[in-house]
Structures are given as C-alpha cells and as structure tokens.
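Apart from one protein chain that is not included, each protein chain of the complex appears where it belongs.
Chains here go by letter, A, B, C, D and E, matching the order in which they are written, and residues are numbered from 1 within each.
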Amino acid sequence: MNPKLLETVRQLSEYSSFKHLCNGHHPSEPMPSLPVLEEIVRLTRALVFPGYFGNSTIDTDTIAYHTGVNVERLATLLSGQIKAGICFDAAGCPPQDLAQTAGELACTFIGRLPELRRTLQKDVVAAYNGDPAAKSHGEVIFCYPGLKAIFNYRMAHALLEMGVPVIPRIITEMAHSETGIDIHPGAQIGEYFTIDHGTGVVIGETAVIGNNVKMYQGVTLGAKSFPLDKDGNPIKGIQRHPHIGNDVIIYSNASILGNITIGDGAVIGGNIWVDTDVPAGARILQRR
Amino acid sequence: MNPKLLETVRQLSEYSSFKHLCNGHHPSEPMPSLPVLEEIVRLTRALVFPGYFGNSTIDTDTIAYHTGVNVERLATLLSGQIKAGICFDAAGCPPQDLAQTAGELACTFIGRLPELRRTLQKDVVAAYNGDPAAKSHGEVIFCYPGLKAIFNYRMAHALLEMGVPVIPRIITEMAHSETGIDIHPGAQIGEYFTIDHGTGVVIGETAVIGNNVKMYQGVTLGAKSFPLDKDGNPIKGIQRHPHIGNDVIIYSNASILGNITIGDGAVIGGNIWVDTDVPAGARILQRR
Amino acid sequence: MNPKLLETVRQLSEYSSFKHLCNGHHPSEPMPSLPVLEEIVRLTRALVFPGYFGNSTIDTDTIAYHTGVNVERLATLLSGQIKAGICFDAAGCPPQDLAQTAGELACTFIGRLPELRRTLQKDVVAAYNGDPAAKSHGEVIFCYPGLKAIFNYRMAHALLEMGVPVIPRIITEMAHSETGIDIHPGAQIGEYFTIDHGTGVVIGETAVIGNNVKMYQGVTLGAKSFPLDKDGNPIKGIQRHPHIGNDVIIYSNASILGNITIGDGAVIGGNIWVDTDVPAGARILQRR
Amino acid sequence: MNPKLLETVRQLSEYSSFKHLCNGHHPSEPMPSLPVLEEIVRLTRALVFPGYFGNSTIDTDTIAYHTGVNVERLATLLSGQIKAGICFDAAGCPPQDLAQTAGELACTFIGRLPELRRTLQKDVVAAYNGDPAAKSHGEVIFCYPGLKAIFNYRMAHALLEMGVPVIPRIITEMAHSETGIDIHPGAQIGEYFTIDHGTGVVIGETAVIGNNVKMYQGVTLGAKSFPLDKDGNPIKGIQRHPHIGNDVIIYSNASILGNITIGDGAVIGGNIWVDTDVPAGARILQRR
Amino acid sequence: MNPKLLETVRQLSEYSSFKHLCNGHHPSEPMPSLPVLEEIVRLTRALVFPGYFGNSTIDTDTIAYHTGVNVERLATLLSGQIKAGICFDAAGCPPQDLAQTAGELACTFIGRLPELRRTLQKDVVAAYNGDPAAKSHGEVIFCYPGLKAIFNYRMAHALLEMGVPVIPRIITEMAHSETGIDIHPGAQIGEYFTIDHGTGVVIGETAVIGNNVKMYQGVTLGAKSFPLDKDGNPIKGIQRHPHIGNDVIIYSNASILGNITIGDGAVIGGNIWVDTDVPAGARILQRR
Partner (left out) sequence: MNPKLLETVRQLSEYSSFKHLCNGHHPSEPMPSLPVLEEIVRLTRALVFPGYFGNSTIDTDTIAYHTGVNVERLATLLSGQIKAGICFDAAGCPPQDLAQTAGELACTFIGRLPELRRTLQKDVVAAYNGDPAAKSHGEVIFCYPGLKAIFNYRMAHALLEMGVPVIPRIITEMAHSETGIDIHPGAQIGEYFTIDHGTGVVIGETAVIGNNVKMYQGVTLGAKSFPLDKDGNPIKGIQRHPHIGNDVIIYSNASILGNITIGDGAVIGGNIWVDTDVPAGARILQRR
C-alpha cells in the first residue's frame, strides 16, 4: 500500500473527521444494520404471506415448522435492531434492562402479525377489486408495488407506535427504494388502502387517510410550508399534511398540500394542485 | 421461546388465517419463486448482452461455452417457473404432462432469444441516436434504465404470448422496481422504442405503441375510467389504454388516458393531460 | 439438451450476432462489471460514513483497522474497474502502462475521500435543517434517498473529472435505480444540496447548480430541444440544461428546461413548466 | 483463450475420451452429487443429535419447528440422491415409477431415524463408559471420531438394506475422510460399539461384529486372500472377513484377517496379526 | 409431507426421545457451535501466521489493519463459544457475570497469541531442521500436518489451562480430522516438537513430552490399562500415559503405553511396543 493511501487511512480514521457524523449513539452498542433490517422485512413478509415470500411451498401440515423457525429468527434479529434503534437515539442514558425491553418489544411486534395479515388481506382485496388488470389476489401479492409499500408502512407504523426510534423510517425507506412509493411511518392510514403503479407517491409524516382510499402514481400528500423557529429552521413535528376522508380517489400526479381536509367520497383528478379544503363528494378535475 | 411467540406461531399457521391468501394453486406444486425469477432475468440478460451482464469477458472463442452453460441452466430454471406459473393459475385441474409442457415452453422461449437480441439492438440504436448525452451503444446497455425496462417487457411479452400465467407480470414488476418504469406485459410495443430517464412511466395492459416512439420520464399511458360490472367491480380485460402511432415523441410527465389514438408523428408536450384523439403530425403543448 | 437449444446456443455464440453490441473495447481486457462496481459503492459508503454502512460499529480505536482493510480492497477493485472503463472506450489503442495509470487514478480518487466526507456532511446538515420530519443527522444518513443519490453523484463526478470513462455513468445510474433520482455525473453541483423524497428527479449532463439549493420529488432540470447534425441526430455534448443560482428552492414536479438561468434566491413552485430565465429572488407559482 | 487451451477443451469433451469413465448410468438422470450427500449427512446429524449439529439451541418448544423443516428438506434431497443412485447402477432399464420409488425409500429411511437415535445413544454410552478421558456424554457426541464414523455407517447400512446402490459407500467414505475410520456399509455391527481414536481402522464388507465390542486406532478387520475367477480377478461378494463375538476388545493396530471367528469376551492385544479362530474368553497378546 | 414423515417429526421432537442426549447444559444458552469454532481456528491461524492463512498478502504497512479486524472478530466469536462451553458443562448453576467472564477469558487467550507465535515458530524450525524433504520454513507452515495438529493443540491447551470446558477437546479433534493426529489438549508438550507425516499419532490426556522431541506417523502414547471403579467403569482423570524426556526420537507406529518414563535422548524404533521404562540414551529397536 502506497504512502498516499496510508495517509488517507489515517485521515479517515481520525476522530475529528467523523465525530459530526455520529448521532450520539451509545458508544458500546452497534448501530442499526441495513442488511439485518432487510432480512427482518423478508422474514416478516414470509410470515405474513407464506408461499409468496421465503419458502415457496404452502403445505398446511408443514407451515407451522417454517413459521416457527422464522418467528424464532425474527425475534432474535428484531430484538437486536430495536436495541440498536433505542441506542441510536438515546441522549447519553440508555434505559435500564435494555436487552429485556428490546426483547419484549420484538415479541409485542410479532404478536401483532396475525392482525397485520388480516389488515393486509383487506388491502389485497381493495387492489384486486379496483384494477381491471389484476387477474387474482395472488397476482396482487406477487406483483403490486403498492402492496409492498403498504406492507412496510404497516410494519413500520406498528414499530413507531411502540416507540421504537429510527428503525421505522429505515423500513419505509426500503420500500421507497423498492417501489418509488415514499410513505412516512408516522402517517395514519385506514383499511382497504390501494396505490396503483405508485412511482413517485409521497405521503407525509402527519397525513391521515381514511378507509377505502385509492391513489395512483405520483400523488403527493405533502406540506405546503412550515413555520420556522427563531433560527430560521423548520419546527419539527407540527401537523402540516392533509386529512383524506373515506372512499376518496386521487388520480395520478395530483399534489395535495398542507393541513387541509379532503371530504369523504371526493375525487381528485390527475395533475391537480390542491391546497384548500375539498368538500365531501366533490370532483376536482384538471382544466384543459 | 416464550408462550406469546408460540401462540403467534400457532395463529399464523392456522389454515383459516391464510386460506384467503391462497390462489387456488395446485396443492402439491410450489409457488413461483421471486429469487429464481431474478436469476432467470440475470441469465437472460447475460445471454442477450454477453460481457455486459454475467461473465464480464467477451471472447469469440469462449462465448459458446458460457452461452451453453447459461442456456442449460436457464432451461432448467425456466421450466420450473413456468410449471409453477401454470399451477398458480389453474382452477383445480393442471394440464396433463405438465412437466413436459413447461419444458417445451421454456425451450420455445429460449429459441426466441436470438430474435430478442436483434430487437433489443434496435432499441439500443434508438436510445443512442436520440440522446446527446449517450456516448456509445455500450453505455446505453450498461446505464439506461429505459433499456432494462424494455428488456424485461420484451421477455415478459414473449412469455405472455405463449400463454404463461403470472410469471410475465412478475418479470415486468422486477423492472419497475429497478427502474421506476412500469410496463404491463400485455402492452404491444413496436421497434426502436426509447424511454429516457424513465422514472414514473406507466404503460397499461391494452396500450399499443408503434415503431420509433420515444418517451420521457413520468409519461402515463393509462386508463381514464373503466366500466363496472353489476357488483360495482371493474370488468377485467377491456380495451382501455391509448394507441400510439409511429414516430411519436411524448415529453416528460404527459398523461395520455383512455382508449384514444395518437396519430403518427405527433409530438405531445410535457406535463400535458390528453384524453381525446390527436391527429397525425400534431404538436400538443403545455400552455403557460 | 435438445437440438433446438443446441442450435440456439450456436446462434447466440455466432460473432455476427453480437458484434454490433460490442463497444470497440480492448479484446483482451474484461468489460466493466456491475457487481464489482456495486461493491465499490458499498466500500466507499462504508469509508465515508463508518458505522452506517459496512461494519455497524464505530469505535474510535478500531476504526483504523476497518478503514485500512476497506481502503486496500477498494484500491484493488477500483483499479480494475478504471482499467476496464478505459479499455471500454478506447478506440483500438489503450494507453501504455494501463495498469499503472489505473492504479494511480484509483489512488487519487481514494485520496479525495476525506474531502468527500466533508462535502457530504454539509449535504447532511442541509437536509436536516430543511425538513421538519428529520429527527437527527444520523436519520438523514440512514434514510434519505436524496443523500444516497448525491453520494453517488459526488463519487461519479470526481471520477469523471479524472477522465475515467463510462464508470461514472454506471455509478449514478445505480443511485437512480436505488432512489429514483437521476443525476448525470457531468452536472456541477454546489454545497449544501438537498433533494427531498426525490423520486423522479432528473438533473441533466450540463446542468449547473449553486450552493444551498433544495429541490423536491419529480423536479426536472432538462434539455428543451437539441440541435441536430446533418444526419438528423442530436449533436453530443452541447450546453443544454439550466443554470440554477444559489439559495434556490424548486418544489415538486417542476420542470426547468433548456439553457436558461434561475437567479439566486428564486423559488419555483410545484408542477411548474419553466423554459425562460427567472430573475434572482423571483417566486414562480402554479396558477390555479 | 489460446489455441492450445481450445484444443484441450476439444479433447476433454470428445466422447471417446471419457466413455470408459461412465458407469452405464441412465443418460437423462444426473449422477449422485457429493455436495448434496454431504448436506444429507449434515441434516441427518442435526435431526438425530439436535443442538450438537445444525442449529445450536435445543429448546423443547421449538425443536419441532427445526425438526420439521429439516425433515422436509432431507426428504427432498434424499429422494433425489436415491434416484441418482438407482440410475447410476442400472443396466439400461431404470425401474418404472422411479421418482415415486425413490420418494418412498427416502420416507422409509427417515421413518427409521428415531430408532437410529436410540441405537446411537447406546454407542455414546459405550464410548463414555469405556474412556477415562471422556468427561460427559455430550463430549462424546461433539468430539469422538468413532461416533461420527459409526453414525455414517449406521445411516449407510440402513440405506444398503433398503437396496439403495452406491450412495451408502459414498456416505461411509465421507466418514473415512473425516475420521480415518473406514467401515464398509455392508458390515454388520451390533449395539454399544466403540472405536477410540480410530485413525486407520478398517472394517471390511463381510465383517460381522457382536454387541459391546470396543476397538482402538489402527485395527483392521480385513480379508486375508480372496479366490480369483478364471480371468484372475477377485470374485466379488464372497464372505472373507472376520466374525467378532460379543464383549470383545481389540487393541490398537491389531490385524484380524480372513473368514475367522473371534469368540465372545476375547481380548486381542495391540499390534497383533491374527488369521485363525480365537476361542471365547482368550487373551492374545504381543510377545516382546 | 406425508403422514409418516409428520409422525417422524413428532417422535424426533418428543422430549423423552432426546433428553438423554442433553448434557445438562444451561437451558437458555446455546450449545457450542462447530462452524463457529472452525472460524475461530481459521482466525487464530491467520493471526499467528499472516499471509499463510486468511488474507494472502503480508505487507508490513497493512498487517495491522488485518490483525485488528481479525482480533475484533475473534474476541467476539471466542467469547460466545467460551460462554457456550461453560454452560455446556455447568451442573445447573452457571457462574454470575457469565458474559463478562467469557469476555475476559477470550481477551486473556488473545493476549497470549504473540507468545503462541514464538512457540510455534520453534516448532517450525524443528520440523525444517529434521526433514531432508523440507525446502523452507514456509513450506513447513503451508504443508506439514504435524504443525497444524500442534497448532490446534497449543491453542486448546492454553484454553484448557484457563479452565474452559469442552471447547479445547473440540479444537484438537478438528485437527485430528484434518491431519489424522490425535493430541489430547490435556497433554503437556515442550518446545521444538515435531511430528512427521503424522497419520495415526495418538497422544493421550496425561502424556508429558519434553523439549526437542520428534515422532513419526502412527506413534501412540497411550494408556495400558486403567483402574475401574466399583461399577466397573474406568476412573476418570488418573495419570496413565507416558512421560517422554527431552531429545527423544520415536519412529513410526511405535506404541508406548502406560504411566512409564522414556529417558532423555532415547530412540524408540518403528513398530515397537513399549510398556516399561526406557533409560536415558537407550535405543530400542525392532527385532527381525
């Protein structure tokens, strides 16, 4: 190795050169691990949709074996990542009994998987019913990016509700990379939710979506502007995204912005820019 | 493993909890496998574009060895997945001689690869000629997402024409995930087709595209609305997407919707919403 | 293997059937390799953002070990790929001392990593300050697709400046696939650059962007039209994309097209189509 | 690739150059696979000795999951190898319903695993009781090469009894490579069998060993001479190895040769050459 | 899965069918893992003999990087296996602070590696000086099975001295499988020790070997007989193997048995059976 490279190693290893990258994470705990989190998503998909992900057979006799092995592994990996997530965020004082807490949270999450399956099944039904190109429920599970993004969102939202830091955001960003659909785990989304095609969809942190909502590619539920603090930086965590009622359809590339309300049963046309309330049952269309 | 997890295993393994997810696939056959289908796409790319994908040398003496080994493996894997695709869709009665049928279909598909290479070469030429940033044909093969999406589409369309269920949709969705370009395998697309940048492009199931068409990122060839059956669900399989003539250019984020016709040589400007026929040679532009 | 497959192997291996796909690369050198380039990106991320990518611990004592091992491996792999890149493009006459040249270029690139880290840290700060949903700098590094796309762009731009052919384009396209953000390595981008959500962003080859610029998903900095040569093909390499000043904000899905200038401090609203100069400080908004 | 290598490829691929290596195996069936057989041995060990091989936890709640997954995989792999074994040996006419037959044989073998566990447990007890260096039953399972060789022998003998060709010999040879102990699967060996250290032990095809026999490293139970046929080649399959009674101890490097009988309770000293019958209870020792 | 296999899974998973295989290990700790212990041996070899094992370059500048990364990983893996070893043996009451104890023991072991390197270097010198076929010290490290067996023995003996249960025996058995040389970790062996060829060598638990001893293949330092307890089982742990003085040569296949002494400078001929003391300087040869 030549002297230039040795010098580069030295510079890259100097504390002062990377200390600003650190997050105040607990020094003796590892950081969250992207490859492990990817395996966690794979395992969760294999548990919720057996045969489609993971082992490609469904046999009513042997499914318990695969489920058991997968649950055991998921519990181990998820405990570790929850621990890493808690330490990533902790301001110097990680909670007592961290390993036990993380284990219990992992266990709580896994305990919700049967319910998660029931909820996602409704999303499958909604996608199938809403798309003339869909040949079967199974095709939706295999091929619809919307379902994959909703899957990760529902996983991540459950973890966020349990107070797990940073991990939920990583999980939804994995779906964003996979599908082009960017749903913040903080959003609240009802049942029978569908996104068709989906590339470019953005659903912000404080968005609220009712039941039986359908949207197409490129739809944004975004913030319009956000108040700044005295240093000119945005104030974190303020309600700034739309409320979408039940039974709403939003066509492709529509942008719905700000803390506004779209009433039940409204239809928002494609390529529309909406930044004021829309009454229930209204149809807002593109003018030519 | 604690009792809560054991109980979760039990719930997730109960037949009633996942029976609605099943697709009526033949119980003793495996489901299609996403990792195997990914390897099938990799092998097909390596066969069609030697040196670019798979083994990174092209040597006119040794290419036959690599081609032979890859064809043998592709035949094996593809037979298996075609079988799984047929059984995924079968309503209780898989055809006699399934393994033989699947083997013959795989063989037919592979037999079309030389022609697929010729067709894709034309798409490469079109991309190179149409983009001032393209430095060489080789750069197009390596770097242009449009070409990768068209690759998977042409693969999938060939399989669909041979009557293989579900597998074609999975293959185009893989390209959608990789490129942000969503082309339904049922679409009919002519020669010298180019998509530049491509993120957000959607081309629907019944779209028809002529020769020498070029489109940019965010273009939608979609359905405008679709007739419902007596239960209020969309009727499957109806012609509902545009016909695009020859020599058409469609600029970024244009939405072309419904069973309409865009005439030969037309130019559709960016961010345009089109839902009526456009005559040959017309230029439809964004008004400011 | 049946006769049909043997015949297909023969056809696919015939020189005449693939010679047009070749790029005039040096016959005894391998082509660039996508899996190796993926590992190069992974190693570079692990070096620049230790703990986040690669090994998930940061320990001020051991970081030098991991850095040293990664630098050694990166130097080896990158030399090989730079060599392959040079040979890919060479018109018959690869430079003398190719291996040594490639080794020195790899070394030069690695020597710039400390500076690359400093630059990217500014991009992290900009993203954190500009987004109320961002909880910490660390979350930006882990979860923000904009940062990943900018990372690959800055890597690729450095290689392009050193004269390495084709490899830079492959590296930015990898980020495009991962994030939906397509930045050409030839673009020139200042400090404190942020892209939020990002899916569908396109930044063309001759675009120039000042400091402290922020943009949202779906923004295009594109060409409007390009002069053709006497054969009707676009002339390569002409200046055809916008100049964006300092402190500019561009909202989602805005299209800014052609060799125009957006002045310092301008704000471009969402879904806007801009093809003429915009003065400093102007606010261009969507009309309803 | 230079012409010399191309010519070598041609020569090595010529049928006449390898036809004598073929075994008359069925042309469209694969040969037995050593890596798959290694995995079969690993899976069988994991099933019989859970926690020691394979997954390193034993948990009375989760063992059924791991056992189920392993049994499913073992059944698949073993069916395939039994099929390959049958076709390897078949003189042109593989049995009808080969796949089904192989599946049933695999199933029969797996059905014997509980009994195999009971038998091997007795071998563990014998090794522990007979060796002052053994600290626990568990140490015997982890560390005693004798037990590993006996394991593979008992597996292979069961398959041989079921009429599976060639596979049993491969399995015992795997233990020979691992331990230096060469037991032919055709030998008949009673319960509570121990081999200490074991390197160099040879137990021939027609040897018969009673219960509660112990032997040390380098012991041979071999043939003395064997009758030749009219072409001067040995006649296959003739009884030519010793019968060892119950409760016999054979010390290191003793050679016991030919179709002779060693009576119950006999003790054979180290480095002894024995080629005549030994009465029950006798002690045959090395003269100095 | 057919009912027979399901029933086999049930039987194999029943606690009563495997409880006798358990070792009284602590129920919530994993058992020692053979694959992890194999990696531990590989890492230790890479640390002690850099360039020969692990990374195949020795570069005085970069060796610290590889050493650091390997030490970090070894510390992690070895802590885990020491913990598993302690729990494997524990009679119901694992020590307090188990993880910390295991970590300290791993650390102590690693702290001895520089000394282990010095000792093994002497063994290399002895092998080189004693064998006319040895071309260089490096050849001894790469090719001499005797050195590999001595390596594992010296590793294992150090761990045994530190009180680690079961792991040392597994480590020497790994070398036994690799080389045919079976050295119990409890043996005490001086410096400059050589074993040539080595297959079949056995060195028992209570053997003591002086400095500068050389032995050939098939040599046994064994027990002659061992006292039984009142149940007829051997009493564990009694001194029962030979003491070998300094500067002794033992030729191939000699058996030296019992608690006897071979004096300094003695030469024991091949194929000899020795069970009484041998005076210093004596030459004991095979009679013809």
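The criterion applied here is as follows: a contact is a pair of C-beta atoms (placed from the backbone, for glycine too) under 8 Å apart; a residue touches a chain by one contact, two chains touch by 3 or more.
These figures come from a predicted structure and were not determined experimentally.
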Item to check | Options D:9, D:98 or D:260, residue touching the unrepresented chain | outcome: D:9
Item to check | Contact partner of the left-out chain, one of E:58, E:99, E:228 or E:282 | outcome: E:58
Checklist entry - For the full complex, which residue in E:32, E:50, E:186 or E:245 touches the chain that was left out? => result E:50
Checklist entry - Which of B:64, B:77, B:162 or B:238 sits in contact with the chain that's absent? => result B:64
Checklist entry - Considering the entire assembly, which residues of chain C contact the chain that has been omitted? => result 1, 6, 9, 59, 61-62, 65
Next on the checklist: Suppose we count only contacts with the excluded chain; which residues of chain E make the list?
Outcome noted: 47-53, 56-60, 63-64, 67-68, 71-72, 75, 107, 110-111, 113-114, 117-118, 121, 124, 129-139, 141-145, 178-180, 197, 199-200, 216-218, 252-253, 270-271, 286, 288
Checklist entry - What is the set of chain B residues that contact the non-displayed chain in the whole complex? => result 62, 64-69, 72
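Everything below uses one rule, namely that only the chains that are shown with their structure count from here on.
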Checklist entry - Quick one: chain A and chain D, Cα centre-to-centre, how many Å? => result 54
Next on the checklist: Just the number, please: Cα centre separation of chain C and chain D in whole Å.
Outcome noted: 59
Next on the checklist: If a residue has to touch 2 or more other chains to count, which residues of chain A qualify?
Outcome noted: 1, 9, 59, 62, 64-65, 67-68, 72, 180, 199-200, 218, 253, 271
Checklist entry - Which of line, ring, star, complete and other names the graph you get from chains that touch? => result other
